[in-house]
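The other protein chains are all here in position, but one chain of the complex has been omitted.
Chain lettering (A and B) follows the sequence in which the chains are written, and residue indices restart at 1 in each chain.
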Amino acid sequence: MTDTWNRHHVLSLADFTPDEYDTVLQTANSFREVLSRRTKKVPTLQGQVVANLFFESSTRTRSSFELAAKRLSADTLNFAPGSSSLTKGETILDTAKTYLAMGTDMMVIRHREAGVPQAIANEMDRLGVKVGVLNAGDGQHEHPSQALLDLFTITTLLDPNQPQLSLLKDKKIAIVGDILHSRVARSNLWSLTASGAEVHLAGPPTLVPQLFADFVKENKDKGRLKASSKQPDSSSNLNPLAFPRKLFLHWSLEPALRNADFVMTLRLQKERMTSHLLPSLREYHQQFGITRDRLKLCHPNVKLLHPGPVNRGVEISSDLMDDPQFSLISQQVTSGVAVRMALLYLMGSSKV
Amino acid sequence: MTDTWNRHHVLSLADFTPDEYDTVLQTANSFREVLSRRTKKVPTLQGQVVANLFFESSTRTRSSFELAAKRLSADTLNFAPGSSSLTKGETILDTAKTYLAMGTDMMVIRHREAGVPQAIANEMDRLGVKVGVLNAGDGQHEHPSQALLDLFTITTLLDPNQPQLSLLKDKKIAIVGDILHSRVARSNLWSLTASGAEVHLAGPPTLVPQLFADFVKENKDKGRLKASSKQPDSSSNLNPLAFPRKLFLHWSLEPALRNADFVMTLRLQKERMTSHLLPSLREYHQQFGITRDRLKLCHPNVKLLHPGPVNRGVEISSDLMDDPQFSLISQQVTSGVAVRMALLYLMGSSKV
Partner (left out) sequence: MTDTWNRHHVLSLADFTPDEYDTVLQTANSFREVLSRRTKKVPTLQGQVVANLFFESSTRTRSSFELAAKRLSADTLNFAPGSSSLTKGETILDTAKTYLAMGTDMMVIRHREAGVPQAIANEMDRLGVKVGVLNAGDGQHEHPSQALLDLFTITTLLDPNQPQLSLLKDKKIAIVGDILHSRVARSNLWSLTASGAEVHLAGPPTLVPQLFADFVKENKDKGRLKASSKQPDSSSNLNPLAFPRKLFLHWSLEPALRNADFVMTLRLQKERMTSHLLPSLREYHQQFGITRDRLKLCHPNVKLLHPGPVNRGVEISSDLMDDPQFSLISQQVTSGVAVRMALLYLMGSSKV
């Protein structure tokens, strides 16, 4: 199963291959079976140490990683930024090297600045140590384990026994909301477009175009995409790009939802309004909130995803969020533990 | 031993049966034996997850539950409200459902508002999941594990081999202090009156009568009590009620202490004084503080309890608190681990 896996670190999905996606999905699926047992534990990482260095605090994601590590029988260390040496002027690399020197085998890192997990991974490689670094969210850059759990949630729905990337081919997936600031969206862009799905981004102009132009530019520069760089056409609100990854941009909700198989809403940071990028929450909900009525535009079997925590009644109407016919939100959380177990397992086994 | 146990949740002692009390006491007593070994661990909950969701922070109670869970070999997750999604606007039910979706088997919940653990338990039941919810203190409502550890402390003193509810029959127990605001007192009222003990409440008028009237009214409404609702007679300072549970009310300390077998003092919240419910701490101590002198009013073998943390020299004089002839405070803490192991064990086994 792990023949195709050769990564110590999981920092970004930009260069993930289809084989790697499928390895994660299949490994996570085997752990999903473990999690359905009464004793949800395997001895895989017995005696190893996973350090959760959450420079940006997060109970939800930290608990998910902590549980994944414990179910692999690893010992965990939690780093609490409030009470740390950082306040004493220590650099982040020095903190990481301290945890390395204590004997940490894997580091799960969240930081509000993009690039920090990569910088720590580079330092580990420079030192020649086989310590794996997992990006648990860095600034507005990436959050790969979230995109992988989204992928796992969707593909196990389509085929519970054999989840794989190709199941998404030609599916229509809408991503709605503050795409500009979302590391979740950035990671999902890589995985979902790699699957051959049609990905439709929708949000207000303040929260969409800049990201898009950046994304196109950045990847054209790296030779990854052959994309038109023309600005989205605001009159048609639809701008299909002539490029191998099927990515579309909309400044209104309807064209994104039309016949969509999956709708992924992003968390709206309330700070955005104080910075004048957004009108009121009510107005946002009127334009981009997912309601039962609007869902009629989608494919009849449409499913909703949200990385959580949800602002009820803003991104999604409260009753939809709890409706098991449509909402995959709870499955996403469950998938998170299985996918994070898979990532830690794969990173760990690439050491041997 | 667990034939008489049929609860997923422990939220309140209001409807506990004598059999249930005795099951908890006997189970806790068997775990007390485990705790006296060098290796204080049993594999009972191996691979299961206990989430401590302490929305109201508490090191002491959280540590006690964490230790109980670890000694049953469960994995624990701690929720720290400061760094949580709650600050991002997530609802409490959504937080609980997130921990459910991660695979939590039992939730231990503390919240400064009454009813939160019940609401979460209702939601778990509505969802049809077999997740147990334990109330670790909700507002001014209940704190059942504290009352059960008090009961265990007292009954194992009376019979170390066979602690049971009926040992308390006709004992006189005084509860002294801020009964109005105390969830500890409310839970203890249920357990102690159920045992057939005479329970005497004593405190300043501002901190006693309202609770009492509420308690009587609430339970008359539910048909549980047949109590006189007449106000306490301040001239006699004694008001025995004609009702099956033997509950008495006093606005001075002496009649409550007279020949008492056990005196339970409650923690005085210093906030009460700023809200004009209390004079100075010194004056409180003069009227209701337990001193060596006042203890002479009690039964010669009287024992003191306090849920902790104690304000030394306020509720109890400092030397009495440390006097092993009288103080059961340290035994209460020890009992806490055994009783919480018993509750988690019983809740867990009611699933099978």
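Criterion: contacts are C-beta pairs under 8 Å (C-beta built on N, C-alpha and C of every residue); 3 or more make two chains touch, one makes a residue touch a chain.
Everything quoted here is computed from the prediction, not taken from an experiment.
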{"item": "From B:Glu66, B:Glu123, B:Asp178 or B:Asp261, residue that would touch the chain that is not displayed", "value": "B:Glu66"}
{"item": "Options A:Gln46, A:Asn259, A:Asn301 or A:Ser318, residue touching the unrepresented chain", "value": "A:Gln46"}
{"item": "Contact partner of the left-out chain, one of A:Tyr21, A:Phe65 or A:Phe79", "value": "A:Phe79"}
{"item": "Contact set of subunit A toward the excluded chain (per top definition)", "value": "46-49, 51, 75, 77, 79-80, 82-85, 88-91, 94-95, 97-103"}
{"item": "Subunit B residues that touch the omitted chain in the full complex", "value": "35, 37-41, 57-60, 63-64, 66-67, 70-71, 80, 82, 267, 270, 308-312, 330-334, 336-337"}
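Please note the rule applied: only the chains that are shown with their structure count from here on.
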{"item": "Whole-Å gap between the CA centroids of subunit A and subunit B", "value": "43"}
